[in-house]
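Structure incoming, see below.
Only one protein chain is missing; all other protein chains are in place.
The first chain written gets the first letter, and so on, giving A and B; residue counts start at 1 in each chain.
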Amino acid sequence: MDIFLQQVINGLTLGSVYAIVALGYTMVYGIIQLINFAHGEVVMLGAMVAFSVIGALAGTTLPPLVIVLAGVLAAIPACMLVGYAMERVAYRPLRGAPRLAPLITAIGISIILQHVAMLVWSRSPLAFPQIIPLVRFYIGGAIITGVQIAIILTSFMMMGALTLLVYRTKLGIAMRATSQNPHVAGLMGIDIDRIISFTFIVGAALAAVAGVMVGTYYGIAHYSMGSLLGMKAFSAAVLGGIGNLAGAMLGGILLGVVEALGAGYIGDLTNNVFGSNYQDVFAFMVLIAVLVFRPSGLLGERVGDRA
Amino acid sequence: MNLFSHPRAKWIGVALIAIALIGLPFALSSVGTAWVRIANLAILFVFLSLGLNIVVGFAGLLDLGYIAFYAVGAYAYALLASPHFDLHLPFWVILPIGALVACLFGILLGTPTLKLRGDYLAIVTLGFGEIVRIFLNNLSQPINITNGPQGISRIDPFSFGSFSFSQNETIGGIMFSGPIKYYYILLALLLLAIVVNLRLQHSRIGRAWEAIREDEVAARAMGIDTTRIKLLAFAMGASFGGIAGGMFAAIQGFISPESFVLVESIMVLSMVVLGGMGNVWGVVLGAVLLSFVPELLRYTVEPLQKYIFGRSIIEPEVIRMLLFGLALVLMMLYRPAGLLPSAVRKRELAKDAE
Partner (left out) sequence: MKRRGFSLAIFAAIAALTLTGCGEEKKPEPVAAAAPPPPPAPMVVKIGHVGPLTGGIAHLGKDNENGARLAVEEANATGLKLGGKSVKLELITEDDQADPKVGTTVAQKLVDAKVAGVVGHLNSGVTIPASSIYNQAGIPMVSGSATNPQLTEQGFKNVFRVVGRDDQQGPAIASYLASEVKPKTVAVIDDATAYGEGLANEVEKTLKAAGVKVLPREKGTDKTADFKAILTKLKGKKPDAVFYGGMDATGGPLMKQGRELGIKAVFAFGDGACTDKMQELAGNSAEGLLCSQAGLPVQAANKKFLNAYKAKFNIDPILYAPFTYDAANLLIESMKKADSADPAKYLPELAKISYDGASGKIEFDDKGDRKDAEMTIFTMKGGKIEPIAIIKGGKTIKFEDFIKAAEAATPAEAPKAAAEPMKAEEPVKK
């Protein structure tokens, strides 16, 4: 039982990271129906920038929390800038172009970001400096570390803040209006371009935080960490119902738990015919299954009609 | 098709090209047989790009897992012509089998996903590509089918009886090295593929694909069985990938799952996009250009950097990937129809610009 609990804790931690990344996908999708393929790379950039700052400060006598915070505060604006630039350069000129076009630029941007990161930070992985003391808490025989608690708490706080932003502020109303119908929203005096830029910026800020979380959790960051993470987070967004904020959170956490339990138990269940070697397959299987049987996701409204 | 319709001038042009293509490997091997190998790989990429072009260019379905079919074809060849299962079927039997198996995989992927809209399809195909690779990597147990990450070695080369394509041989006083022999058979298959593609484009099916690409709802209203026709695009494209995979396995003699990663899918996509989606000649051009990029970089950027900085600062591999990325973005922004746009694409884009 303690093993099961431990797997759930592992899954929750992983899932809250997925959820934060999935929010970025879902917001952009909700507003301009674009899968921002390069979103995973923004997460990677967030982790890399934060690691550089944290690595530089690790030698000082500052308390670890301050150092990590400094890393986050450096990563957020950097990612916001990248998110903004990405939208301006690669997506805005193609609004209204055939569907394929922005998808292809997104892939291009993703490749460029990855290789620029490789040039800046080299291919070898960056290690998170060993500054955070290992704190363990025991829950019914399972272990939860301080970092895990911090990750789960932060992600829930961010989800709360984002919900407030979208449903309780003027900006949020404008965002929702734009996603409903950009033309009418434009007629109502909403600056569509500004709202779309803003959405990208918020998504990128979330990605930056997610990058720091995942990097700190595993103690490692490298130039290619973003693509698989991005794919999984996207699957999570689809699972929850793309375009739906609560759906992204639910989908992220569910996917995290499914992965952890899958890797933990599938070997025993199938008599080791399948094992943890198929861990990365689960997300894609979930994605395909959802799209085939319930394309609108768990919490989504109908989407299938835009051919 | 048009290529062969005008009588004289056309034929002179065709003859000139034919002579150039036949002479090319000898010109190349006078510099180094390595260049013939590079040309062979380029032909393989042209082949792959033509296959992907059917899916992306003709039917307008963005497939990011295309390399999976290449992998399936390569493994089909490797399993049927290597000591792994101790099977040694001749290549003219296996290549069609490879095409068929890849085709089945195309249908397998297409059936559940074709109802999806474009961008979902892209990400599902991407996932599919990864799934295929992960399975190839792990099907070494409980029964050893693919030999897992160790890959399959000692794959038979193409051969007719005792005439092996991997051996050097002197025929009529001319020395034919292994790669040169492969060059000719690859070229022959490629020409066949080009003819098939050109025919396909202007056939009923080709026009149906075009109709779907332009407006699926309208196409359905016109009585086109969209699901079936889209499935056909996937199946056709996949078969090309399967054949290319088989050839790759034979030439390399060794394959392992690490040759079939996402980057390769994206490379092929870049070739199609750069050349011009939907235009067979454009795709050929794009594939040839991008296949030679790494070699060009090796002789230009690399020495240049050494000359200026005294050492290599940006690796050619990174430059190549950056070029691919830039090509995708810039082409979409400034020349979405590619270097050689297809006639329909031109019309379509002109319309969009209004």
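Odds and ends about this structure:
Just so we're on the same page, a contact is a pair of C-beta atoms (placed from the backbone, for glycine too) under 8 Å apart; a residue touches a chain by one contact, two chains touch by 3 or more.
This is a predicted model, so every value here is computed, not measured.
Of the candidate positions A:93, A:186 or A:275, contact with the hidden chain is made by A:275. Annotation: of B:38, B:108, B:145 or B:326, B:38 touches the absent chain (contact as defined above). Touch with the hidden chain on the side of chain A covers residues 3, 6-7, 10-11, 14, 123-125, 127, 130, 134, 136, 143, 145, 214, 218-220, 222, 224-225, 228, 259-265, 267, 272, 275-277, 279-280. Contact residues of chain B toward the unshown chain are 2-3, 6, 9-10, 13, 16-17, 20-21, 24, 27-28, 31-35, 37-39, 41, 137-138, 140-141, 148-151, 153-154, 166-168, 178-179, 252-254, 256, 258-259, 281, 284-285, 288-289, 292, 294-296, 299-300, 312, 315-317, 340.
Note that in this section only the chains that are shown with their structure count from here on.
Between chain A and chain B the centroid-to-centroid distance comes to 33 Å (mean Cα coordinates, whole Å).
Those residues of chain B lying in contact with chain A across their complex are 56, 60, 62, 64, 112-113, 115-120, 122-124, 126-128, 130-131, 134-135, 137-138, 142, 216-217, 262, 266, 269, 273, 277, 314, 318, 321-322, 324-329, 331-333, 336, 348, 352. Across the complex, chain B is touched by residues 33-35, 89-90, 93-94, 96-105, 107-112, 114-116, 118-119, 227, 231, 234-235, 238, 272-273, 277-278, 280-281, 283-285, 287-288, 291-292, 295, 304, 306-307 of chain A.
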